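All protein chains but one are shown at their positions in the complex.
For chain A:
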């Protein structure tokens, strides 16, 4: 088998504009943002001897009197209504613990899932005992943020047929800041696969289901073999996502689809080569600009 090997090289970022050099709104920890006391202290700042000081490296954002510093890279800060993809880490009494790339594990209460058998009913002691049959450690789920606790932990719910256990597919873990907030984060792409763009940066790629299984309540997972063509489409999409992420392009259905289309002339395994990656991302950005205007 031919193996492609190369020496490490310095990544030359494309079209690094000089205009951005020396920007004033970039701060590092310990930088004094303002010594004026009329401002409010937001995230990423602290007050040291009456001076508002940055505590993270990033961009200063000012909304009226509130000053925040947004770091370039952080863990997921959940908000109510966010769609997340997560992994079950623990089964406890009446709740599951879910790893969602946030600062504390999220909680999925037994009372906020749709149990198989449909219909609303009381959660009995029996349900508590059989929790592990629905979801056990290592399972992937999609869910929505129901509320945020005072310590920053998230409470999730899967009270809709859209959400629930994820079956066969591919998980891609990216930075949460790359996901564009949209009305819907579930897309059936015309190329033959479906995508869940979790706000927490976890992206789930799976073959488009043929018909909706309604009665299972989101706990049914299909174990049918996935055809080779579907798997190829999914791996191509995965590589496209990684390419877009490497060049910090916002991810949403259109950008992913355009990237997929631009990558069609290359083999799936070649997409991750730096020069091919750059070419594909350039094409995608061109298409996005054309579509905007």
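Everything below uses one rule, namely that a contact is a pair of C-beta atoms (placed from the backbone, for glycine too) under 8 Å apart; a residue touches a chain by one contact, two chains touch by 3 or more; residues count from 1.
In this section, contacts and distances are computed from a predicted model.
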Chain not present in the shown complex, as UniProt names it (candidates "Translation machinery-associated protein 22", "Replication factor C subunit 3", "Exosome complex component RRP41" or "BING4 C-terminal domain-containing protein"): "Exosome complex component RRP41"
Contacts of chain A with the absent chain, listed as residue ranges: 13, 15-17, 20-21, 23, 26, 28-30, 44, 46, 48, 53, 55-59, 71-75, 89, 97, 99, 103-105, 151-152, 177, 247-248, 285
